[in-house]
Structures are given as C-alpha cells and as structure tokens.
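All protein chains of the complex are present and in place, except for one that has been dropped.
Up next, subunit A:
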Amino acid sequence: MATDALRAQVAAKWQESFNRLNRSEPGITGLMSFSEAWNIAIEALRPKDLSISPTDTTSSLQRWNAVKPSKQQVRNAFALVNQCRKLPHLLEVFLEEMRKKQPLITREVIMYMESYESTNDVQIVTKLIGRLVEWYEAWMPNPELGLGPIPTTTYTASFHTFLFSILPPTFSAGFKALVETTIRSPPHTFSHLWPIFESLGLIDRYETLIASVGYEFIEAHVKETCQQRWGQPLLPQLRTWMADTVVPWMLSPYARGAKNVDEAKVMMQGVGSRFDFHMHKTLCDLRTSEIFGIIVDYPDSTGALQDLKECMNRVDQRSDLVHALRQTNKRRLLHPGADTKDILAQYVSTIKCLRVIDPPGVLLYKVADPIRRYLRERPDTIRCIVASLVGDGESGDSLVDDNEPIQPLQQPDVENYTDPEWNPEPIDAGPDFRANKPSDVISTLVSIYDSKDLFIKELQVLLAQRLLAVTDGNYDRERRNVEILKIRFGEPALQVCEVMLKDMDDSRRTDQHVQSQKTSDMHPTIISRHFWPTLETSDLKMPGQFKALQERYAKEYSVFKPDKYLKWLPNLGRVHLELELEDRTVDADVPPLEAAFIELFSEKDVWAVDDLMSKVGTVPRSAALKALGTWVDLHVLTEDSEGVFRLLNVTEDTGARAPVPRPGAEEELPSIMSVQQQQAEQMKVYWKFVEGMLTNLGALSLDRIQTMLKIAPGYDRTIEQLAGFMEAARREGHVSVKDGMWKLAR
C-alpha cells in the first residue's frame, strides 16, 4: 500500500529525473531532444558485423545510413547524453550490445583455429590476429567523440576479457609459433605485429610465453654453436650475437612505448639481464654436461674452460659441476676396465682443468677425492706414478710436463696469516679442505698416499729392475733419474738408490780387478744384499763348467775382498753360448736354466726331464719344459717321446717347422719382488705368530689378534689388512671363525 509519503517521494524523484533530462526546456522538448541524442549515440556505438560487406548492408544499418547523422550531430548527441549524466548508462547499453554480437567473433576464431590446428600454419594465426584487431578497432568507441578515456578503457578491458575467454588452448601454441617466427626473422620484419599484439592485450597475457620463446631461442643457439666446440672461448661471440639478434627483438615486446634510447634501456634492463643470465646458464649447463670430454681433450679445450669459468662467476652452479663430474668419473673412469695409467692421466688433466676454472682448488678437492680414494685401492698406482716420475718416456705421454721445473715435493704448510695477500677459504670449501697452494702435479699424485715411503720402496724396486736390465754398462739414464728424484724427495730418501747405483759401478771395478788376476768368462754384478729389494731367489744350481766358473770367480773375489761372501743368484743371469755340434755351431744368448740344461747334454745325448731337473737343484717343471722348448726351437734338441729329449748332433729334418718365437718366453725384466710380493712374504712371518697365539691362547677376536701382533717385530698392518689376510687364511682352511672369534682349524 503506497503511503502518501512514498507517493510524494516517487513524485519528487520523477520530477528530478525529468528535470535532468528535460534540462528546463519548455514542455518536453528537452526530453525529446535527449531521446533523439540517445538514439544517435546508441547507433554510433553499435558494434558492426564485419562479416557483412558494406555493399549488402541491410535493414537498420541501411536505414540509418539513409539518415546518417553528421559527425557534429553525433558529437552533440554524446555531449547531450553526457550533460544529462546518462553516459554510464549509455556505456552499459553499448557493452550489452557488444555481448550480443560476440558470437560473430567467436565464430571466426573457431573457424581460424580449426584451420590452424589442421595445418599448423603460422600464417593463419597471423591472419586471425589481424582479423581480431579489425573487430577490435571497428567496435571501439570513436575517441573523437570526446568521451574521455573511460569508455575506451572499459571497452578494451571488456573486449580482452571476452577474447581470452573464447581463445582455445591451441591458440597459445600458435601464438608461440608466431612469436618464434618473429625472433627468427631479421629485426623489424615483424615490428608491425607488436602494436597489434599490444592492442589485443596479448603481450601482457602471454608474457611468460614470449619470454620462454626468448629463452628457448637462446638455448637453441647456444646448443647449435657451442656443442662440442671447445677450442675457442665462445662467450664473446655469444655476447655479440645477443646484442645483434636478441636485443633488437626484445625492443618490440619489452621496450614498447619507450620514447628514447635511454628509456628503452631502463625498460629492458630487467628482462635483458634475465636473458643474459639465461645465456650464461645454458652455456654453463652445456659445458657441465660435457666436462668429462673437455677434460679428456685438455689442453685443446682451454677455450671451453675459460667460458665455464666466466659462466661460473655469473651463475652459481659450482656444486652442479662437481656433482656432474663426480658422476661421470664414477661411470666412465673409476671402474675395473680403465687402465690405471689412463685414470692417472685423466686425474692430472682434471687437476689442470679445474685449476683454470677455480684457482683456489675447492672444486678440485671435491672432485679429486673419489679419484684419489679409488687410486689408493689400485695395486699398480704407485708403480704407474713412479714410472712417470722417472720419466718412463717410452710410452710417449708422460704425466709430467717436461717444461715443468723439477721441484721438491711440497708439504702442506701452515697458513701464513701475516701475508697481506691472504684470503679466507672459499665459501663452499668443506671443513677438511686443505688449501693446497697451486703445487705441481707430481706432488699432488704423491700425496694420494699418506707417506712417501711407499714410493721410495717402489722406486727402489723399479730401479733394481732397470739396473739389472741394463746390459751395456751404461747407467747414465738411471743416474740422471736418481738425481731428479733426489730433488723431489730429498737426498736421505734416495740413499738406498744411491747405494744401488754405486753397486753397479763397484761391480764393474771389482770385475776388472778379478779379471786382471785371472781372466774369466763370467762378469757378475755384485750387489749389496742389504740395500737391494728382495730379489727372487731360486735354488737353481749351475752344473758343469758353469759351476767351475762360479767357484773360480768366488775364490778370486774372496782374495780381493776377504770380508765378503758371494751368494750366487744364477737365475738372474744371462748366458752367451756357442754350441759346437758335429755339423754346425749354434750361437745363442739364453737364460741360465737353458744353459744349465744344454751343459748337461754335453755329458750324454739323451735325458729325461726329471733327471735333468734333479741335476740343477729345484726348478718348477713348467720352467724346465720351457727352457728345453727353447732348444727344441733352435733345433738343438728334439723331444723323442714325452719328457725325453735328445741332442741333435747332426741336423735332422724335423719337418718344415720354423722356430716359433715364443711369446713372452723371455723375461723382459729381472724378477724382483714387487712391494706387494714382499708384503705377502712378510705376512707369512706374521702368520706364524697368528698360529702361535691361536694355538696357545685359544680363540681370539680380530682386535685381540691385531693387538697381539704388535709383539711381532715390524708389524705395521692395519686391522683391515689383517682382516683380509685372516679371511684368506680361512678360505684356505687354516682357520675358522665363529661369532667373531678366530681359531685354528683342526
């Protein structure tokens, strides 16, 4: 029930609205003119259907065309609407009209996108965007109408919202392809597209997509130009490329609306540094993934290392590099199939490479650790290092750079904090990182092991082998090596080697003296037992004239040096023989065992192997057969039946069998026990102790055995070594273990 008050209120409102529209015009003429203006305005804003060509425009449009109001009229109409404060309402009506017409655009978008999906042709996307912008512009309220910015903004926002709501998901892919085309084309080819993208709001909406196009473009370029090319630093080249290619492209999307160069610079700063960072990161990733190959190729890959170093400064991926390298090393290097020499070579290259990237050596320390641990477990590491120490130049690729000055091994020294150049350790250095100052490669290699004594021992073995292998009496090379090593390891360590060298000289002098007293066909090398590594002994006894020679020589020697006693090691000798047979003479340079056998054949012509063996002390049967085989090959002996040999005083045609060279039949190096063998020998002694304690003290734990073994002189094994040893003894059935207690197997 409308009350009077309400009625009065409605009447007042009505009056007020009427007054506003009628603008105090007489009667309702004001109202009439407003209505006309409203119609004109609405019609001016009406979204047009672009799919209808102007020629066949029909109905209302035509009708309005007939009485098309002039621009001035339209402007007046808008002014009037505005004056009556009906502009917001007008806009609402306009937007409503637009909503009604939206299906027109939707239809076209669907049509274009379907065609794109089936062809993947970027041109279609371009066309679609062109068409969309036509729509956009056609519907846009004419700015000349003096409506101020609000209608345009509202219209644009509404159009964008609508547009994004109808664009199918495939559009982003198409748009991306289009953007990619723009970046791949020469700059400015597509510069006209960007304002269009902007007016359609595509740049803001697809900002990440555009950026990703940039990133991908950079990635592809870096991959294409840098992969597997390590010789030159490529960063400068890449930077130029960025400046020439990427930056001009960036101008359009990122510096739009910049009024001058400076403004553009400011606008592009953020995105520019992101792209720059991405370029570095991509290169860094690429190099990191290639690091193993780069190290293998060192020093031909110095360029790549320089790049990597620069990238590392920009991109903090040090831990990634360490991780990648450790992984590859583990997969490609530290496995049983790799040669120790190769591992060492790679390690040395790694040292050199990582020094380039990271001079303080933190990266190296982290990468080297597994390699060092692995090398420590390899039995022949020391041997390899030692061989390269003395410049075993035959193989060609020595680990040591010849140009590198020979210098003493470096000991880790205490940091000098008073040094004005002192710097703290790098931030990612581990707690056990030792700031190893750039030291030479050999020092680093030697430091794989805790003590250099092992090296000295192995050096002695190696030197012994080489000295005994020298036949022409020229020891200059070995002397030079010892001198070099003295510089590295210091004099005291090389004392034993000195004695060994001196022994060789002394032998020659002694021999000269003995020969001057009584000429002998024998020229022994006399070595000091105490200073030489354990030489492989054998119970070979030389028969016949050899024995006589030995005895005669020993006699002369004892006259010369009454306080010394000669212990013969005939198995290490070498014999030059001339065999006078009935129809021929055979000249041969053979090992002693061969000589011993052929000497026996001068007693009688036919021998059984077992009889021969019994005449020369104890030799393994295999060695004996091998020795006899040598003579068979030389057609001096023939094997009549299994194990029975006959001397061929006259050549017999044994078939067209040419002397077969026996591979490995000759021993290249005198048999000197390696450090390992020596250790095994020592372990035999300790086994006696273990046996003794287990017999008398009953079952013992490993710890207890280890402690008790301290009684044994010179025992220096770790409990791990002992465990390995006990395990070996268990496999051989000497001991058994139960609940950690070891006892003798009975």
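The rule is simple: contacts are C-beta pairs under 8 Å (C-beta built on N, C-alpha and C of every residue); 3 or more make two chains touch, one makes a residue touch a chain; residues count from 1.
In the analysis below, contacts and distances are computed from a predicted model.
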| item | value |
| --- | --- |
| Undepicted complex member, UniProt protein name, chosen from "Ubiquitin-conjugating enzyme", "Ras-related protein Rab-11A", "GPI alpha-1,4-mannosyltransferase I, catalytic subunit" or "Phosphatidylinositol-glycan biosynthesis class X protein" | "Ubiquitin-conjugating enzyme" |
| Interface with the undisplayed chain - residues on subunit A | 685, 688-689, 691-699, 707-708, 710-713, 738, 741, 743-744 |
